[in-house]
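Note that this complex is displayed minus one protein chain, with the remaining chains in position.
The letters A, B and C name the chains in turn, as written, and every chain counts its residues from 1.
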């Protein structure tokens, strides 16, 4: 059974300096409030894992939480580039950022292998690309029946998996629906897990299209209404597209970014949006 | 887009002598009417594939449709043994039956590999058992990252996959819910597919827990109300447990079985239950 | 089958099958996550959930996670399992995401044969696989349940045909043909910790992994168990006698069985 914790307590207990941490969410249900809390707790030397690092990872990287990023697409969806991510890679600011780069199919299968207790996954992937040359966690494997060579990727087993979902009940059974990305796999592949939810309810109502992650497979649940803003939570609120566009200007400039960090994160109990 | 066909037309078009055919269903939603139609069409030399061959496969084997069975558990659930299956293996009646035997985990992963366009799947399976010694489609593969040896199973790609579901719309989009076994994988792994449904509706209603298989991934849909009897269709009818118990007595004796075959299958447009 | 009857302190009569089911239920601790097979294991697990282990989490291989059936399911895919589950997932997912990574505490198995090292056979009787004396149903989920659950409980009725020196076919590995082979397989699970029968309980010797008699059902003698075992059965230094079923256990068990209507799976 998952423990229901305050977000700051959960982050303090579950996320340590040096941990490998995956905050997953595929445009929808991004655990932004949890990411801000990790910045606020001044965690350092994290290996951040995510298929689609976007604004929240740009913020965590700019704040100096991470020294490594494992990913498959890093951009500001619908807007353009991530300037803190670029600055870290191109100019090592504020600290050098090592990268481990995959395709979406590769990352998804790495989580699947991790969730399945397997050391690797097999896929038809990366053929003819330059990615395997630069990424140690891509290799090949031969089919014992046909002799065919296929791509192999190493399993992902983060120390902590963090996701946001719509609801949980008091036993920590988590219900999420809409675009669900690789969130279930991220929780199941991780040694510890934190799920922030819009609301904790007595009993999960029936919901078409919803998946449930049983509470006994989750470490902690935190009730954080709006915890996915500026991304969206289907059935609760829309995406704040303006925030993503505003981020482009804030993040282009180191000083504006540092000011944002001081006022919106360290100067606030919780980021206003 | 799937074609909406009469069951006899669909079986005549899709199932040929010598085909590898998977009729899947995990206690729930067993495509019994389709199986009876295959017997009625007097198909021969089929390789029948199914995780849990039960009464319908006992009937098809007894009727002489199959010369090979690929499976992981063959029994009459809640009752006992399958006597036609035993008679075929132990006494080659009515024809010899070759078997290819797996565990559930192995069969499920074989379908997953087939649905994924991969020649094999990796699992932690069969370790310490006598199954690999007798089954050619079980082998091993070594993890290119850790050096660990794991089980490998060959992909399943039947010529025809047959399942039963609750509903489809006129474009052949299939909706099923409740215990869903490996049915989606069986359809996606197969070259051709037939889905019998309780009803064809104008528009699929929202349904908690339901999965949808898009019509463009299905070859044919047949409306067959009660097509899963004596198994059950959640939301439509209960399992007829008496049928399974009665089958024990009918199937123990070759003559009683042959009489059943004449009256209930060949003598009927459609089996009364 | 009906075993020896007795009049325990509770005053209630009970069959040896009932004692076996109650003993199996008592083996499950509260909040354990349990992968359940149909038949005796399912009856025992549902009894435990209604007595001392209300937080027991039940998984069935049909993909029903955290199910709380209000009656005994007649098969692994009974609709009552889906209707009362926390989540219903596909069969590939239940094996790959839930069983395989070692998340499950207890796997609960039966079989046609078990041998002195806890290996189970549900495949064939006879030594020719291609031409068996008796063809059994086969493996189902058992090989991976036996490999991946943190511990395995076996529930079987005691007889010399069932308790054999070496199984005709290893469908699900216990400690291997020699009691040592399991150590080399790198499995997540530690193997069978207890075989619960209608006559008592066998447990593996910590050194040799040979199954040894450690408990007797009420009014059963050691010699009876030896006679029902196909190898020279060793007996632990201290053999306890099982507490007979309480009135509460018996009442709940009988109410449960009554929900089946047409008998337990064989």
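We adopt the following convention: a residue touches a chain if its C-beta (ideal position, glycine included) is under 8 Å from a C-beta of that chain, and two chains touch if they have at least 3 such contacts.
Quantities reported herein were computed from a predicted structural model and do not represent experimental measurements.
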Given the contact rule set out at the top, which of the displayed chains would the hidden chain touch in the full complex? A, B
Touch as defined at the start, partner being the missing chain; which of A:51, A:118 or A:174 qualifies? A:51
If the hidden chain were put back, which of A:20, A:37 or A:103 would touch it? A:103
Among A:6, A:140, A:241 or A:263, which residue is in touch with the absent chain? A:241
Looking beyond the chains shown, say which of B:45, B:90, B:116 or B:245 touches the absent one. B:116
Where subunit A meets the chain that is not shown, the residues are 26-28, 51-52, 71-75, 77-82, 85-86, 89-90, 101-105, 108-109, 111-112, 123-131, 134, 148, 178-182, 184-185, 209, 232, 234, 238-239, 241-242, 245
Could you please point out the subunit B residues that touch the chain left off the display? 1, 112, 115-118, 173, 184-185, 188, 211-217
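Basically, only the chains that are shown with their structure count from here on.
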Report the inter-centroid distance (CA atoms only) between subunit A and subunit B in whole Å. 39
CA centroids of subunit B and subunit C: separation to the nearest Å works out as 28
Residue numbers in subunit C touching two or more further chains are 96, 100, 148, 188
By the touch definition above, subunit B meets two or more other chains at residues 123-124, 148, 209
